[in-house]
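For reference, the structure discussed in these notes is given below.
Removed from the display is one protein chain of the complex; every other protein chain stays in position.
The first chain written gets the first letter, and so on, giving A, B and C; residue counts start at 1 in each chain.
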Amino acid sequence: MVNILYFASFREMLGQANEQLPAKHTTVSELLAELASRGDHWKVALEDNVNLQIAVNQDIASRETAIKAGDEVAFFPPVTGG
Amino acid sequence: MVNILYFASFREMLGQANEQLPAKHTTVSELLAELASRGDHWKVALEDNVNLQIAVNQDIASRETAIKAGDEVAFFPPVTGG
Amino acid sequence: MADFPFIKVQREDFDLTTEVAKLRAGHKNIGAVVSFVGTVRDINEGDEVSVLELEHYPGMTEKALEKIRLEAHDRWALESSMIIHRIGKMLPSDQIVLVAVSSRHRENAFHAAHFIMDYLKTNAPFWKKETLPDGEVRWVDSRVSDKEAEQRWTK
Partner (left out) sequence: MADFPFIKVQREDFDLTTEVAKLRAGHKNIGAVVSFVGTVRDINEGDEVSVLELEHYPGMTEKALEKIRLEAHDRWALESSMIIHRIGKMLPSDQIVLVAVSSRHRENAFHAAHFIMDYLKTNAPFWKKETLPDGEVRWVDSRVSDKEAEQRWTK
């Protein structure tokens, strides 16, 4: 399984903070494609979002980053701390 | 009269913190020349000192700065606060 | 060498004097301490702000902040450094974040504190949500100027 986390406005838009999906994707892009297949709502928020921020195992990552079973993949908007 | 102040190492080298002299000089340079005439000790400490710092009426000044009766002229080494 | 937590993500407020004392403890050759405190402004994007709420990504936050802190130590000769970032609800004028850095000479502490803040703004997973006086709640937008500030430090 892959553990997926959504933060801030993403969590609110998508109506969930986290979920687990079978680990059948080799990259973040493939995972995003699966999530986009759920409908426009998901596609616009994540796959089509040029400001999408990604972390894999709590390190900043990109759509090309490889993922495997047990990984934690997080999606969030640009950060605004400080 | 002109009020003359010496600070830090200058005060110690010259053995005084302040003195008053008749206001017969038009510039700081002329005042320095008079002080230098007191002997090598004075000449080396002030007139010949390339690091000499000067203030006239509590503003940074130079050897060319004009002075007049009632002015406060201060001589000191480079500052080291902070 | 003092052994205090260099990174803290907490709900509680902090006291500048107390934290700087921890930063300095055991370092006898410090000549310079630069502290940055970020506070809640009462106006953002032209609107009055009543409440600010900070959300973060537990685990990644601490990791990201420590990475930034260590990068600062790699770039400049520092004696010690610390980052405290608050989460939860805050009111205008409240303290949000503290970055404090000590060094022998001031130049390094100034650069390092500024660098840490610029990187924190674009790399640490915190998100701000603000409540306006009429009850409207909105997520704060990231600033292009913050991204530009970060990029100035690119080696």
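Here is the rule we go by: contacts are C-beta pairs under 8 Å (C-beta built on N, C-alpha and C of every residue); 3 or more make two chains touch, one makes a residue touch a chain.
A quick note: this is a predicted structure, and the numbers were derived from the prediction, not measured.
Novice: Given that one chain is not shown, what are the shown chains it touches?
Specialist: Among the chains that are shown, those touched by the missing chain are B, C.
Novice: Of C:54, C:72 or C:113, which sits in contact with the chain we cannot see?
Specialist: Final answer for the missing-chain contact: C:113.
Novice: Touching the absent chain in the whole complex: find that residue among C:33, C:65 or C:140.
Specialist: Of all options in C:33, C:65 or C:140, contact with the hidden chain holds for C:33.
Novice: For review purposes, identify every residue of chain C that touches the missing chain, sorted by number.
Specialist: Looking at chain C, the ones touching the missing chain are residues 15-18, 20, 24, 28-43, 92-93, 104-107, 109-110, 113-114, 117, 145, 149.
Novice: Residue-wise, where is chain B in contact with the chain that is not depicted?
Specialist: Spelled out for chain B, the touching residues are 5, 7-9, 51, 55, 58-60, 74, 76-82.
Just so we're on the same page, only the chains that are shown with their structure count from here on.
Novice: Please work out the Cα centroid separation of chain A and chain C, and write it as a whole number of Å.
Specialist: Taking the average C-alpha coordinate of chain A and of chain C, the gap between them is 26 Å.
Novice: Using Cα averages as centroids, what's the distance between chain A and chain B in whole Å?
Specialist: Taking the average C-alpha coordinate of chain A and of chain B, the gap between them is 72 Å.
Novice: Please list all residues of chain C that touch 2 or more other chains.
Specialist: none
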